[in-house]
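Yeah, one chain of the complex is gone here, protein chain that is, but the others are all in their spots.
And now, chain A:
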Amino acid sequence: MASHSSCPSIKNILLLDSDGKRVAVKYFSDDWPTNSSKIAFEKFMFSKTVKTNARTEAEITLLDNNIIIYKFVQDLHFYVTGGDDENEIILASVLQGFFDAVTLLLRNNVDKREALENLDLILLCLDEIVDGGMILETNGPLIAEKVRSHNMDADSPLSEQTLTQAWATAREHLTRTLLK
């Protein structure tokens, strides 16, 4: 699908814990048709990346003709996979969008426990980033805003805000994250 002349396409987005177990995963390609092949891929990828330091900047590697971009925070491991023809920086922007959105949605408490408690938000977040391999949105604050505006009980004032206001709040969130 990820032929060079066509659209950028994402093969999967994975959120694993520090043992390589699933928190939330979403596959968009047929490269791994069965659950066991998916698990095998996750295991292999996890073992190849776990020892690297991907905490400050997103790291990258090439495994089995797939480009994998990843970033670790606390006990959460974020991964985005694309074909080996893909523009690495586009894949990185998807990872960054996912990561930023999750940070906002979990109100900076980015760890496994918080992620599982808000699994609905994480799943909606995945749904808002990529649709069937096509990139929907890569801007973290916008993704978070789309997820949260649907979710009345998450943060009630947000859903009543207008788009611009939400934007501003989101930006503030982000600035705070960066300054921290």
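Quick note on the criterion: contacts are C-beta pairs under 8 Å (C-beta built on N, C-alpha and C of every residue); 3 or more make two chains touch, one makes a residue touch a chain; residues count from 1.
Convention: contacts and distances are computed from a predicted model.
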item: Hidden subunit of the complex - UniProt protein name among "Large ribosomal subunit protein mL37", "Coatomer subunit gamma", "Mitochondrial distribution and morphology protein 10" or "S1 motif domain-containing protein"; value: "Coatomer subunit gamma"
item: Candidate in contact with the missing chain, chosen from A:M45, A:L124, A:A144 or A:A170; value: A:L124
item: Residues from chain A at the interface with the omitted partner, ascending; value: 4-8, 21-22, 24-25, 35, 38-39, 48, 52-53, 57-62, 69, 87-93, 113, 116-117, 119-120, 123-124, 127, 131-132, 134-138, 146, 149-154, 159
